[in-house]
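Structure below; questions to follow.
Of the protein chains in this complex, one is absent; all others appear in place.
Which chain is which? They are A, B and C, in the order written, and residues in each are numbered from 1.
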Amino acid sequence: MPNRVHAIFDSVPKALAAQAELLREGFERKAITLLSNEPIHQSEEAGGSRSHIGSFAILGGILGATSAVLLTVITTKRVGVVTGGMPIVSPWAFGIIAFELTMLGAILFSLACMLYESGLGRRGALKNYDSSVSEGKIVIFADCSSDLLVEKAERVLGKG
Amino acid sequence: MEEKVESKKPQWAMVIDLDRCTGCEACVVACHAENNIRIAGEGPAAGGRSVNWIRVERYYEGEYPDIRVKFMPVMCQHCEEAPCEPVCPVYATYHTDEGLNGQVYNRCVGTRYCANNCPYTVRFFNFLDPVWPEPLSKSLNPEVSVRYRGVMEKCTFCIQRIRKGEDKAKDEGREIRDGDVNPACVQSCTARAMTFGNIADPTSEVARLSKSGRASRLMEELGTKPRVTYLSRGD
Amino acid sequence: MSKEDVLKSNINSDLLRPVFKTGIGWYITVAISGSLLLAAMGAFGYQLYSGIGVWGLNRPVMWAFDITNFVFWIGISHAGTLISAILRVTGAEWRRPVTRCAEAITVFALMIGAMFPIVHLGRPYLFYWLAPYPNSRGLWPNYRSPLLWDFFAINTYLLGSLIYLYLPLIPDLALVRDKAKGLRHKIYSIASLGWRGTQVQWSRLEKAVGVMAVIIIPVAVSVHTIVSWDFAMTIRPMWHSTIFGPYFVAGAIFSGIAALIMAMAVIRKVFHLEAYLKPIHFNNLGLLLLTMSLLWFYFTFAEYLTSYYGNERVEKAVFQSKISGAYAPLFWAMVVCCFVIPMPILAIKKLRTISGTVAASALIVVGMWLERFLIIVPTLSQPALPFNWGSYRPTWVEITLTAGTFGYFVLLYAVFTKLFPIVAVWEFKEGLTLADHAGSVAEPQRLVAHGD
Partner (left out) sequence: MKRREFIVLTGVGAASTTLLSGCGNPENALIPALIPDDTYTPGIDYWKASTCALCSAGCGILVRTRERAANKIEGNPLHPVNKGALCARGQAGLQVLYNPDRVKGPMKRSGERGSGQFESISWDEAAKILVDRLADIRAKNGQASVAFSLGNTSNVNRIAAEHFMSSFGSERFISAPVSSDHDDLLFNGTGQRAVFDIANATYLLSFGARFLETWQSPVMYSLAYGEFRRGKNRRRGKFVMIEPRMSTTAANADEWLPAAIGTEGLLALAIAQVIIREKLTPNPVSPNVANGTLDEFAPEKTEADINLPAEKIVRIAREFAASERPLAIAGGAAALGDGESIRAVHFLNKLVGNLNMPGGVFEVEQFDPLAKLGTGKPIKWAPLSEKDGYEGGGSALLIHGMNPVFHSPQMTDRINAFQFIVSFSPFIDETTQLADLILPDHSYLESWDIQAATAHHTVWHADLRALQPTPTPYAAIASPAISPEFDTKQTADVLIDVSRQLGQPLPFESSEECVRKAVSEVRRAFGQAAEISDEDWKSLLESGVMTGDSKPSGSTSGLESAKAGDQPLAISTGEPKPSNDAYPFFVLAYEHAALGYGDHANLPWLQELPDPLTSVLWGSWVEINPKTAASLHIEDGDLVEVKTADGSLRLPAVLFPAIRPDVIAMPYGQGHTAYGQYAKGRGVNPATIAGPYWDAKKRFGVRASVAKAAGEAKLVRFGTSLPEKIDTPR
């Protein structure tokens, strides 16, 4: 069980400086977590992993469209409505349903992807949290795999 | 795109000779009696709630004293390309193999969309429950459902009579022929202005009359292909 | 954006104040709007008990207030998501205090609008027959019906809008969670899904909101287009029109912006957010409203001109009933409300003040309600066969239901401001930070501040 060191900073530059120093000290990017109440675009932490939200949206869209075609065409033919020989499958009309379900699929999949990637909605998500973030403070957590790193972290973050 | 499948069943159609029609409205009451059409009452009728599956429209032409009147009985035209059918979200209105525009009362949820898309304004909605004071309800036709509030209704070409006629023909082991089926309006018509029959049978009277030089269909330009043909007045 | 006005340290207290402190005005608002809603529920109960005949509908006018309200509220709903999404996608910085306000309008207007297809049914308790669900009765929806398209489009839009409202709300929920105690804390803990504010979370959130904004724009356009197709797909005079799609979308955005301006003005006044919702926002939205007013006029003119010039018998009857017949007073009231008065107010810079834009917006909301009514009722009351022409007069039930929708809307909005910060706290802060950087670090494309 690695040790976790955390510190509270008043301002973004100080927190960023601490982050940079930790990185220099040999911390992995993943091991440092910056908590803030607004996005810090200068932080390098975010760039650490690529987001799949876009791809998932496309995937969701494709699945939505496919299910729409299945839902409309197959069920309409299967349900056995008496139509007196009139054609019942209408590509134009069904295209509209397909569009809506494409979008629905994209929305749901990107939401799911976002929740998964950002670790929201999980049990114990709030384990490592400090509510001073709400006051505008910047909080840094550093996961230390060794005592040496704990020492380093405490040294660096002690400034905050 | 799918193509329309031709049915081998009889294709019901009507021809109305406007030169014979006198506007007497016998058909209207005959229809009320046969199809259990509600009595709206004065108040609802004033609010546009009276129901006439078949009505006799009246139009004036000219100015006094050279004025002329046109009577035109209008009921559901049983369009081959019915605008009411595709808009129903629950298939309550549908097309039968015999070319009728069917209406399943129990399916209807009452969006009234079909009525709004009917260029002939022949669809009637049950805004409230019908009232049949005793013993008036005894005159209800047991073969036709009484429609309660919230559903759309319209002319069925007396589907119950069509079924009976077809059953009879089947029992006798023959094809359907002229005279087997007559809706209540056609049956009662005092000037014999209406003819009903199987238009798919080229020897039938409706098939013959619908090819008349006087024949036209109401608002044909909309492409609805009505199954009711009107024969115009005059020579 | 002049940061002098707002101290970052005050933002939390300013924007969270409505959530934690409740004034007497709020209770009065809730009481009034709530009683309107109760009256409408009573009216609906009466309608369920007696049948839809308690409305003024008849043959041939089978739709009237019900579908007018439906189209109107769906139109209002475009305020939001669409505006917020467009502004987000185009990176308009001044949007920051406006977005949540707009998104909330969308969700509530959509909830109200989506009720009407159910409320208006002859048998409302069977509305679920429109949904494709396995059953043993041989029921299945007809996907060819525009009502089914509505069903799918509105559901997609409602779900999308809710998510689009909810995603940017998560950090603010966390904010409230941290300030709240007891049960409230627990509820907000659940609602905020354990948001911590890590940079990964921030990045994913911004990414997701960005993707959602892109998706929601075509959905919103499709929704109102499909609503317009309820009419345009028919073969009725002055409904069967190819421009109905864009016409309705333009009208929807038009009325949506107007509703947004009014909502913003009320919030600004009531919650003392003068420092956040500034004249510049009203000015910018006013300019957008002006554009839409012109666009609306253009569409209306085009629509009526074609009817007039075509001189087709059936269309002409409807056209004339609107221009000079029974519906002329309403028609010209609509033109005055949507164009004649608002256009100059919005076009003249001096008049484009907060009160000016609000006045114009109020007129536009009324005018756009009339527009929907005038699209529906005159066409229905004048069918192709003139023997069947009719007229329409609403009953108290329909009027109560309509009034109730406004009550419901206000109530929902009042409750929303009670539960959630109506201005996105983190977005506003982010904006300030970015503006700070704009002074030092060059990042111009992210800082296009309109008119600031």
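Convention: contacts are C-beta pairs under 8 Å (C-beta built on N, C-alpha and C of every residue); 3 or more make two chains touch, one makes a residue touch a chain.
All figures in this text were calculated on a predicted structure; none of them were measured in a lab.
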Response to the item:
Going by the whole complex, the chain not shown touches B, C
Worksheet entry | Hidden-chain contact residue, picked from the options B:Glu6, B:Glu61 or B:Asp171 | B:Glu61
Worksheet entry | Contact partner of the left-out chain, one of B:Ser7, B:Ser145 or B:Ser216 | B:Ser216
Worksheet item: In the whole complex, what residues of chain B lie against the chain that is missing from view?
Response: 17-20, 22-26, 28-30, 32-34, 39-42, 45-46, 50, 52, 55-61, 63-65, 67-72, 133-142, 184, 187-193, 216-218, 230, 232-235
Discussion item. Just checking the interface: what residues of chain C touch the absent partner chain?
Written reply: 313, 385-389
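Here is the rule we use: only the chains that are shown with their structure count from here on.
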Discussion item. Distance between chain A and chain C based on Cα centroids, please, to the nearest Å.
Written reply: 29
Worksheet item: Using the average of all C-alpha atoms in each chain as its centre, how far is it in Å between chain A and chain B?
Response: 61
Practice prompt. Identify all positions of chain A at which a residue touches two or more other chains, and write them in rising order.
Written response: 81, 88, 90, 93
Worksheet item: By residue number and range, which residues of chain C touch two or more other chains?
Response: 140, 142, 144, 148
Fill in: Contact footprint of chain A on chain C as seen in their complex
8-9, 12, 132, 138, 140, 142-144, 148-149, 152-153, 155-156, 159-160, 163, 167, 170-171, 174-175, 178-179, 189, 193-208, 211-212, 215-216, 218-219, 222, 226, 425-426, 429-430, 433
Worksheet item: Can you name the residues of chain A that touch chain C in the complex?
Response: 12, 33-40, 43, 45-49, 51, 53-54, 57, 71-72, 75-76, 79-81, 88, 90, 93-94, 96-97, 99-101, 103-104, 106-108, 110-111, 113-115, 117-122, 124-126, 128-129, 131, 133-136
Worksheet, complete the sentence: Listed in rising order, the residues of chain B that touch chain C in the complex are 44, 47-49, 55, 57-59, 74, 83, 86-91, 107-113, 115-117, 119-121, 123-129, 149-152, 218-219, 222, 224
